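Note that one protein chain of the assembly has been removed; the remaining protein chains are unaltered in position.
In this document, chain identifiers A, B and C correspond to the written order of the chains, with residue numbering beginning at 1 in each.
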Amino acid sequence: MSTPCKRISYAELRSRFKDGMSILFGGFMAVGTPDGIVRDLLDSGVKDLTIIGNDTATPDSGIGILIANRRVRKVISSHIGTNPETGRQMIAGEIEVELVPQGTLAERIRCGGAGLGGVLTPTGVGTIVEEGKTKLSFDGIEYLVERPIRADMAILKAYRADEKGNLTYQRAARNFNPLMALAADYVVAETDEIVNAGDIDPELVMTPGILVNALILCGEK
Amino acid sequence: MSTPCKRISYAELRSRFKDGMSILFGGFMAVGTPDGIVRDLLDSGVKDLTIIGNDTATPDSGIGILIANRRVRKVISSHIGTNPETGRQMIAGEIEVELVPQGTLAERIRCGGAGLGGVLTPTGVGTIVEEGKTKLSFDGIEYLVERPIRADMAILKAYRADEKGNLTYQRAARNFNPLMALAADYVVAETDEIVNAGDIDPELVMTPGILVNALILCGEK
Amino acid sequence: MDAKNLIACRVAQEMKNGDVVNLGIGLPTLIPDYLPEDVHITLQSENGFLGLGPLLGEPIPNLVNAGGKPCGMVPGTAFFDSAMSFAIIRGGHVDVTVLGGLQVDQEGNLANWMVPGKMVPGMGGAMDLVTGAKNVIVAMEHATKDGGAKILKRCSLPLTAARKVRSIVTELAVFRFIDGQLVLAEIAPGVTLEDIRARTEAEFVVSPQCCEMKLPK
Partner (left out) sequence: MDAKNLIACRVAQEMKNGDVVNLGIGLPTLIPDYLPEDVHITLQSENGFLGLGPLLGEPIPNLVNAGGKPCGMVPGTAFFDSAMSFAIIRGGHVDVTVLGGLQVDQEGNLANWMVPGKMVPGMGGAMDLVTGAKNVIVAMEHATKDGGAKILKRCSLPLTAARKVRSIVTELAVFRFIDGQLVLAEIAPGVTLEDIRARTEAEFVVSPQCCEMKLPK
């Protein structure tokens, strides 16, 4: 098998940034967010982004810098409290924020990648989260039908990748990354290391390489 | 932390077998099925079982021996073609068989373990699989609402376990095992090896120990 | 002992050996310090692992708690992704979750994630935790900073989940929901029933077994 290595440069990736695009970003309080790609999104000048991920970190970390620099039109997230700029822009009507329970966000992204039309969850029943949603009852229990989320691009942070794109993540940096790897039209991972195919234990691969379009080596210029 | 080791004997496990109980069993064509536990179910004389798993293997392998020996009242499975005895008993009206598409079976078991009320899948739309099921349409696409599956007991086959019950599986023996670990009231894993807590790389744990009630060492008498 | 530590200390007595526990940020993170010696619990961190421990020494790369702060891990830790993390939470595999509250009402409703127009941090994992954990304990100071009641007839703030709270522990009292009714179970040392009535809007009954708050000697 002579698979070419999936490594690309930031310049090659930048050609795929488009105003108005939607981006799934890995990370939980910036742990597991590909900081180099986020920085390059900022430097590229791309704007009106829809960003989807667990939280908006802080104004100067993780995805938060895109919000602080006003490149974001819409946020879909479970928590924005650690980035005062997200709340300020939301209350000022400058950005749209859709708050989604964390487990529901995970399931919606998973559905988007798995060809499922949605899941039935008890989370949010009896709260404002249920507004506008289809509800189904089975055996006396109410569920919300929560619909899939997909995006134009997913930006992931891996720990070790092989040239085929097989990924591992480190400790708590895994979080949403493996789910997002299935749910975008173009998937790019920033990784600390790229090894030869076969150098990652097949049991330890957390994202199969076929899901990953491109790899960027951390710190690559 | 002085967690006691979760290892038990077959005799201790046998006290939990009950006529009429439902059992989720790991495995795909017997690869990833805990043969020792299946053998002990047979030897125990327990009957009228409902068994749930990918396939019914063959009359003399995996879960198939329980069918060949007429201990099963109902099978929920995606494939029974490799065990002629399952088909024969089904056609003779001796056992009930519910055939479920493999991906749907995985999702239904996953829902059962994840507190979800079901998933929406396009699989089975326009086929007899949709009979009797709630259908929902979104954006012009029809989906079946597929409901959770849980069981009284899950019997798993692990490769390596630690004393806390953290499990790894080997190669293609993983299959349904990690899903079933969340979806039963009592979860027992037969394992080739039991090591100390901390001796399995935390990144490689495929089933967290809190989900596992008991471990049986392979070949234990 | 200040109010927060008193509450954490009392909540710690609720834990049983072997419990799988998820602790909200803030006050609940004090609880492990007060566990009885013979009670060992496993901490679930919703950002993706079981086996959260105290930080010993230097921070470990990519090991943080759900508040984003460096933490440690115990032998036998397991990491997983967010879907698995919430499968564990929603699926009833967490025995106890302890969260703070802005308001709790006599129907067991909890509000702890937003104050419309003022503070909208988002629910994070709280809605799933309150929906899915077997035992939901709200650990909070009894009244607001200006003395207003937080244990109400009916929450006025947007709910986190409906009818899921099992216990409320404050620096004044322990309440339990029994058969859908709010029951006063324990009163802190030096506090009177009248004190509690004065600072509680909710209707509650006093348990026939109501006693002094159970704290370690």
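Operating definition for what follows: a contact is a pair of C-beta atoms (placed from the backbone, for glycine too) under 8 Å apart; a residue touches a chain by one contact, two chains touch by 3 or more.
Values in this document were obtained by computation on a predicted structure and should not be read as measured data.
Q: For the chain that is not shown, enumerate the shown chains it touches in the whole assembly.
A: Among the chains that are shown, those touched by the missing chain are A, B.
Q: Of B:24, B:80, B:116 or B:194, which sits in contact with the chain we cannot see?
A: B:80
Q: So which of B:85, B:107, B:162 or B:203 would be touching the chain we can't see?
A: Residue touching the absent chain, from the options given: B:107.
Q: Among B:69, B:134 or B:170, which residue is in touch with the absent chain?
A: Once the missing chain is taken into account, the touching residue is B:170.
Q: Could you list which residues of chain B touch the chain missing from the display?
A: Chain B touches the missing chain through residues 28-32, 54-55, 77-82, 87, 90-91, 97, 99, 101-107, 110, 121-129, 159, 170-179, 206.
Q: What does the interface between chain A and the hidden chain look like in terms of residue numbers?
A: Counting over the whole complex, chain A touches the hidden chain at residues 1-3, 110, 113-116, 162-164, 166, 182, 196-198, 200, 202-203, 205, 208-211.
The working rule: only the chains that are shown with their structure count from here on.
Q: Report, in whole Å, the distance between the mean C-alpha point of chain B and the mean C-alpha point of chain C.
A: Result: the chain centres lie 34 Å from each other.
Q: Chain A to chain B: how many Å between their CA centres?
A: That pair's centroid distance is 32 Å.
Q: If you average the CA atoms of chain A and of chain C, how many Å lie between those two points?
A: Spacing between the chain centres: roughly 29 Å.
Q: What are the residues of chain A that contact at least two other chains?
A: Only 107, 121-122, 170-171 qualify.
Q: Taking each residue of chain C in turn, which ones touch at least two of the other chains?
A: 49, 79-80, 86, 89-90, 131-132, in rising order.
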